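There's a structure below that I have some questions on.
Only a single protein chain was left out; the remaining protein chains are all shown in position.
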Amino acid sequence: MVPAIALGAREVTKSFPGVRALAGVTFAVAPGRVHALLGENGAGKSTLIKILTGDQTPDSGTVVVADEEVSFGSPRDALARGVTPVYQELTVLPEMTVLDNVMMGHESARRGVLRLREQREHARRALERVDLGGLDLGTIAGDLSLANQQLIEIARALVRRSNVLILDEPSAVLSGDKLEALHSVVRSIAAEGTAVVYITHLLDEVRLLADDVTVLRDGTLVSTGPAVDYPMERIVREMVGRQVDSVFPDPAPPRDEVVLTVSDLVPRGAEVAPVSLELRAGEIVGLAGLVGSGRSRLLKTLAGVRGRGEGTVAVEGRPLRPSLGATIDAGVVLVPEERKRDGLVLDLPVSQNCTLTALRSISTAGWVDGGREKAAFAEERERLGIRAAGGDQLARQLSGGNQQKIVIAKWLRVSPRVLLLDEPTRGVDVGAKSEIYRIITELAANGMAILLASSELPEVIGLSHRVLVFKDGAVVGDIPRNPDAAEQIMHLALGTES
Amino acid sequence: MTAAPAAPTRAPSARLARISGVVAPLTGLVLVLVLAAVTTPQFYSLEVARLVMFQIGLIGIAALGQTLVLLVGGIDLSISGVMALTSVVLATYSAGSDSRLLVGVVLAVLAGLAVGLVNAGLVVLRNVPPFVATFASFVLIQGVIIAWTRGAPSGNIPDALGWLGGGRIWEIPVPLVVFAVLALVAGIALGRTTAGRRVYSTGLNREAARMSGIRTGIVIASCYILSSLAGVLAGLINSSFIGFVDAALVRSLDLDSIAAAVIGGIALTGGKGRISQTVLGVVLLAALLTWLIQLGAGGGAQLVVSGGVILLAVFLQNRGLGLLSPRARTTRATPRKGKQ
Amino acid sequence: MTATTPAPAVAPTRPRPNWVAVAVRRGAAVWVIVAALVLVLSVLRGGSFWSTGNLAALLTSAVVLGLVSLGQHTVILSGGIDLSVGAMVTITTLLTAVLIDGYPIRTAPVLIGMLVLGALIGALNGVLITLLGMPPFIVTLGMLYLVNGAALWISSTPAGRVTSILSEFAFGRIGPIPYTFLVLVLAVVAMWFLLNRTVWGKQVFAVGGDLHSARAAGIDTTRVLLGVYIASGLLAAIAGILLASRSSVGSPTAGAGLELSAITVVVIGGTSLLGGRGTLLGTMGGVALLSLITNSITLLQFPSTITDLIRGIIIIAAVAIFVAKRR
Partner (left out) sequence: MTNTAFRRARSRRILAAAVGFATLVAVAGCSAEQEGAGSGGGGGTGAAEDCINAEEAQATYEESWSSVAEAFGLSELTPVEEEVCEVDPETWAAEPKQGDAYRIAFAAQGPTNSWGVLSEEAFNYHAEELGVDVLYAAANGDATQQVDNIQQLASQDPDAMVVVPMGEGIAGQVQAAVSQGIPVVLCSGILPESSQAVSTVTRQYDLLGTAYAEWIAQELGGEGQVAILSGLAGVPTAEYQKAAAEATFEKYPDIEVVTTQYTEWSPTVAKTVAQNLIASYPDLDAIWSDSGYGAIGVVQAYQEAGLPVPPITGDAVNDFLLATQGTDVRYALSTFPPEMSSTCLDTAMDLLNGEPVLNKVYIDSPSFTNEEGEQYVREDCDGGLLVPTSAPEDLLVELGMCQA
């Protein structure tokens, strides 16, 4: 008998220190339908998914599987009930082969002994469905492109016989043929009666794939219904909660002096066309492109955290040595993409994180001056609107938005000339997002040169004076400020016709 | 004992964590002292107190170096090797003559520096797991000593050094005084200086620290070098304590220093723990070991008790104050930060 | 300063790894050194080196370290470490001799008992690590103290006696191949099969590669890790039994220091201490290298005072050159 609800949530609430991720969300997916789960970063999609798949337990509320209320203790329990997730963070193990990765957790075996031929057949079949039929099963997964790793992740889910398949932004790293292969496999899975939860930020996909739509915002459910009722405008309006234009303050015009000159830069270890660009004081230049198109790598190279490669970088006409120390001294600093890994020392108090880059300024002869440290933190707290219980609170305990402000704050302590921002609003709730936008605009207005990479197109377009579009490591477009450039940029980034 | 110098955190929750970190070793210490009072009354004599104090000094100095290395996520298994090397270098060069003491000590320090540099080079430049790197240099030191002395170190430790191991200041053994001073210095340096900040942030998150402009390689290397220098000092104390060259590699000091730090609550993953905790761990371990000897327990019992105490200490720290809190389950789910 | 940056997660193309790195990864690098040493020995002392007796001696000396390293290899693959292997060898060696004490009828039950004992100590390690969430380094360090202490408690002097059937087995050989070496070969084959041909083996790699990913893929990580530590305990017990058979008596210090040698061997063999990557080929290469060093020192009749230095230099060089870097 086919259940009415393949997978659902009832009044699910979940809080983390400093942030309420979900507040009483009720959600249901029917068998055989593709259900698009939409919302901005930080809207609570990922948390909802983690609860639905047993990776986290809700503070209150229940999970429903096949019309039955269940409580999952671990992902194993969810998998056992036929709920198969494909997470946004890749869980492909880079040291293992494609075969092992695809079959991980669902090996075909008899009394614990692998049945090699069956393993290969299953893996091969799953790979064929995601258009990777030609891939050698013995390839080490870490050697594959990110797109292929994502497809392997999906193939892993296909190997299982699942009633519900949850895909968390599977299209983020895919394009062209690969994207189409993904779409066709999603359609065929749904046709077999499997419920599909599909999370995406490419709104086009909603039109192409979804049968139903649910929109989340700030941890609450905005609306849910058949996809036909959701034209693009409605989705955007419900996701953002206000008119898009009003979110982004107008940037002040840039000045004339050139701060950063990059000539013929080829990042180390990359085989791509050289990049040249100029950045003026007070200018915000957006970097757009798919994940893996080389935006992050360029920023890291400029920041001196991964060596240089070929080409020259000059700050105010003075060539820059390719070392981290020299780069920071020259006033070129990076707010990294992986905030928790590269940006913060989570178990240090926020005030110490804030002054980590400028230890000299708060110390005399190596002696930390507590008063100066407090003052430094208070200044940034005021300037950036950091909401923390006090300077002694651990960075770990802050919400994503405030953590991000701390990372920006620690770099403001060294009074940089060039600020490199990599995904500055990832995992940040909507309120904090607009504050960060305000901060960015203000910094530029005060003369700082800013390079901003983001996978959220509206953000890049809304903030920047001009947008550089990346594809395969090369700049394929330089588009002046234009609120309607989204489509043009997408085409450039995907390499489809303009 | 030295007052807990400058905690890195002062928020309410941080204070709670701080207190709970000390509760376990403190309870252990009280337990040992009570047991000692019941079973071996002579434990509370001046002589035994002095023995405990000497042990605290010797283990403690090694444990200070070990703590530094642990704080940057490493481990040092070569401390006892450095101790033996110190003894041999000093004895061979000075041959018991006071006039050559100073140069002998300088040479020993240089030897210690060399070992520290080898450790640091392997760990920082070659990314060798610290555990393996320092063990390899331990084997190398052993080889160097035997090859150089042809197996039979000759010479003597100058008498002028005798006060370091055997002297007393107001009835307090000099090693304890040295340890107390060093612990105070280390505690203040870690808690109140920029160097301390660099050590903690490197240990907690090397990548974030590096990207904040901290030269983590130099920070880590310094910790290994300081640890080796602590080994030199422990070696000087040990050799002046007896006055004869003792090339026997006192292997137990490596494990004792790690055990003391761990019992006190220094995390092996790096960045967590304060010198005051190490001091507490050292005091507990020294009291425990001395009590066991007083009790007449054999080597077997001493090992069993040490092992049990280490397991218990870490168990309690993992649990925090609530004995049956479900924290273990959640910590298990988080990906472990490897041992490098 | 050359602290390596973790490879950026979004790099679409990877730098082509050089052949040294590949060789290290596959565990072949250390065999190159082993081959070079064999070549040198063949040239300098060909007759003695290739004599049946010397080969037998060489192979025999690899058995105990090989078995222990096999267990250590598995534990390290799973992202853990086992410092208690030496202690487990000690206690099983001692108890084998003490409990058998020359009574043939006791042989079989005691051997089974020792295997159970090894598995139990391993299981205890595993329980503390998985269910109580304590770090493997500390758990096994504590266990090292505990078990060594227990061994000294049982007897502080060499004690007991094994039966002739055991010593005959320990000294017996077919041509240059000792029976005990066949035990090692059997264990290696079994472990290879377990790691590469069973679900459990795949799960060990997965758990070591990323515990959280493995959990998300529905793997019962607790069960896998328990299995890993039990395997290590079992192998240590087998090593202990063989050591007792060869010594004919049990000694309370028999396995001292084995844990460090075993870890060194595994690391030299290119296995990452972070877990998730490593080959048995490499680990066995490490065992071969260490056995060969000792063998060649005697064969070449180096002055006794520099043998330790040579050993130290080779180990430190191997460690510096062959340690596999993070991918």
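By written order: A, B and C. Residues from 1 in each chain.
The working rule: a contact is a pair of C-beta atoms (placed from the backbone, for glycine too) under 8 Å apart; a residue touches a chain by one contact, two chains touch by 3 or more.
As the structure is a prediction and not an experimental result, all values here were calculated from the model.
Taking the complete complex into account, the chain left out of view touches B, C. Within the whole complex, the absent chain has one touching residue among C:S247, C:T264 or C:T283, and that is C:S247.
Against the chain not displayed here, subunit C makes contact via residues 48, 51-58, 60-61, 64, 99-106, 109-110, 112-113, 116, 152, 156-158, 161, 163-164, 167, 170-171, 243, 245-249, 251-254, 256, 294-295, 297-299, 301, 304-305, 307-308. Contact between subunit B and the unshown chain involves residues 40, 42, 45, 47-48, 50-51, 54-55, 146, 150-156, 166, 238, 241-244, 246-248, 250, 290, 293-294, 296, 298-299.
Throughout what follows, only the chains that are shown with their structure count from here on.
Highest inter-chain contact count (C-beta pairs) belongs to B-C. Centroid distances from subunit C, each centroid being the mean of CA atoms, peak for A.
If you average the CA atoms of subunit A and of subunit C, the two centres end up 43 Å from each other. If each chain is reduced to the centroid of its CA atoms, subunit B and subunit C end up 29 Å from each other. Subunit A has residues 305 in contact with two or more other chains. For subunit C, residues that reach two or more other chains under the stated contact definition are 5, 210, 212, 215.
Contacts from subunit B toward subunit C in the complex involve residues 77, 118, 122, 124-129, 131-133, 135-137, 139-144, 146-147, 150-151, 206-207, 210, 215-218, 255, 258-259, 262, 268-269, 298-308, 310-311, 314-315, 318, 327-329, 331-336, 338-340. Those residues of subunit A lying in contact with subunit B across their complex are 303, 305, 324-325, 328, 334, 336, 341-349, 352, 356-357, 359-360, 362-363, 366-368, 389-390, 392-394, 397, 410, 414.
Subunit A makes touch with subunit C in their complex at residues 53, 55, 74-76, 79-80, 85, 87, 90-96, 100, 103-107, 109, 112-114, 116, 142-143, 145-146, 156, 269-271, 291-292, 294, 296-297, 300, 305-306, 338, 472-473.
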